[in-house]
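We show some of the complex, not the whole, and keep each chain where it was.
Labels run A and B following the written order; every chain starts at residue 1.
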Amino acid sequence: MTISRVLIANRGEIALRIIRACQELGIETVLATSEADRDSLPARLADRAICIGPARSAQSYLNHRAIVTAAIGAGADAIHPGYGFLAESPDLAEASASNGITFVGPTADHMRRMGNKIQARLLAREAGVPTLAGSEKIGSPQEALAVAERVGFPVILKAAAGGGGRGMKVVTSARNLEQTFTAASAEAGSAFGDPTLYIERYISNARHIEVQILGDRFGNVVHVGERDCSLQRRHQKIVEEAPAPSIAENLREEIRNAAVKLARNINYENAGTAEFIYDEDEKRFYFLEMNTRIQVEHPVSETISGIDLVQEQFRIADGQPLRVAQPDIVFRGHSIECRINAEIPEDGFRANAGLIEEWAPPVGPNIRIDTHCYAGYRVPIFYDSMLAKLIVYGSTRGEAVQRMKRSLERFVVTGVGTTIPFLHFMMQREEFASGAVTTHLIEDVMPQFSGSSR
Amino acid sequence: MSNDLSTLDEEHVRQLGRIIETLERSTFDFIQLEIGDLKVTIGKGNIPVPEATSPPARPAVAAPGTMPPSAPAPAQTTPAPRQVQSSGHAHPGAVDIKSPIMGLFYAQPEPGAPPFVTVGATVGEDSTVALVEVMKTFNAVSAGVRGRIVEVCVLDAQLVEFGQVLFRVMPE
């Protein structure tokens, strides 16, 4: 490994996750922190922490100039961006490269090509990967109407520069289309700096399936299996699992191969994820977008494959060829991840911050906790509400569900409200137990949870 | 019961005073008194607090690598800026000039030029005392206070953190 010191441009559990990978690889860690995270657990566990700016992300974690400066000042020869914040910022990748610092991720060019969702759809089609019927780009409500009528309602309007579930609006009939188009375009402009929209056919009975990819500098690409991330609230994932339950084996192979083909077509480098929507009625899948970073839910793939994805990210960034070919990757058993968020599910998953009084996560074989929290930690109001990821393994999906249920029962958190009771409720639902997980399941069962928790 | 100072009447204060005096005459460091909602702690030094929290990372056998001496040990939880502030104890009454951004600290306008300020220099609120560079952008740091520089806390061309103390000034 020629990388000897890395600047970690992130916070929370992923900062800690990266520190741990580095400890095992013998890489020194420098953590860039905001003022609010100065005394955080990752700041204490890193070899060094540098306060790069005030609490607000725009002036700290989203400031790529500050991050590169901190890396130079600390003598770091690499930057790991984690997920979120600047993980998919071509600017950070470029600034790193032009300062002779290794960016642990794909190239700025890969990010740009996949960052624009319209271009990503084109790339997928070039690779022969199915995409949803819809448009490349729409310039006016009239154009939107024409496309919508061609593909049929309901349709979904998406921001070309969006992603990760943000900037999406479902339109069920021609009546609301113009109004929604105007609103969505304005929103996209202010949120992503680009008002461009595109339309896709909307699949209501859908599952979200994504394929983990690793590619190296030498054109080798492997997949590390797929994940099902259908359990979402407000288009954001809260439960993920691998492998995807209840899909035909030939489809599983197809979806995995499609992802590999897409990545190979663009010489994709480092870890990435191809996201697909799976039409439960038609039993077909369609490419949605590609995430050019490590994802929150990467541990479920690590658990079923035994591959440490974050360590592989470093090896790839270091210029090493992939250590495994596809046949070397052995999948075994089933893994589920629950996101423990500081949120009140009954109240529309409203985030709540505050002081964690008790913090006693479950422990035991086949239970993994990725977290930066501890008893006495004050959850800052400035960042996302995720406190921990609880990941379990089981020989079978049933065993994993059972283990997750018991683990949630033993997870004690007081001081802040969490999603634990809701996740426990979900684990007991027949729909989840049977693998009949769709993107609207949470919405469907929410009234019953709210009723039961009174 | 109202939870404010009005619950402390004349008599209570006298009693507290006598407790303090008794404690004073003794060699004890503190007294803690708790009556239902009321808690009183009297003592010397810092208020003793029960320590917290989570395990510090301290290598049991050997560190995986070496860091420059400027890097704080992993187990050390005090961030750098506070360490610098503590050096100011030698100048009671002095105030800090902190870095408004993280970046590389320059004491002079250009290489070879004399520094903006040195110890003993008099500054006004708008005086530029240093430059902090972030990727070729140089940000002037103003004193923000009238007074005399009593300490320069960082070395030239060093990385300074957001909020790190750069100078200490005795206000005039």
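What we mean here is this: contacts are C-beta pairs under 8 Å (C-beta built on N, C-alpha and C of every residue); 3 or more make two chains touch, one makes a residue touch a chain.
Just so we're clear, the structure is a prediction, and the values are computed from it rather than from any experiment.
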item: Composition by chain label (entire complex, not just displayed copies); value: A x2, B x2
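We take it that only the chains that are shown with their structure count from here on.
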item: Gap in Å, rounded to a whole number, between the CA centres of chain B and chain A; value: 39
item: Chain B partner contacts - residues on chain A that touch it in the complex; value: 4, 23, 26-28, 35, 38-39, 41, 43-54, 60, 65-66, 68-70, 73-75, 95, 374-377
item: Complex contacts: residues of chain B adjacent to chain A; value: 52-54, 56-57, 64-65, 67-68, 71-72, 74-75, 77, 79-81, 101-104, 133-135, 137, 158-159, 161-164
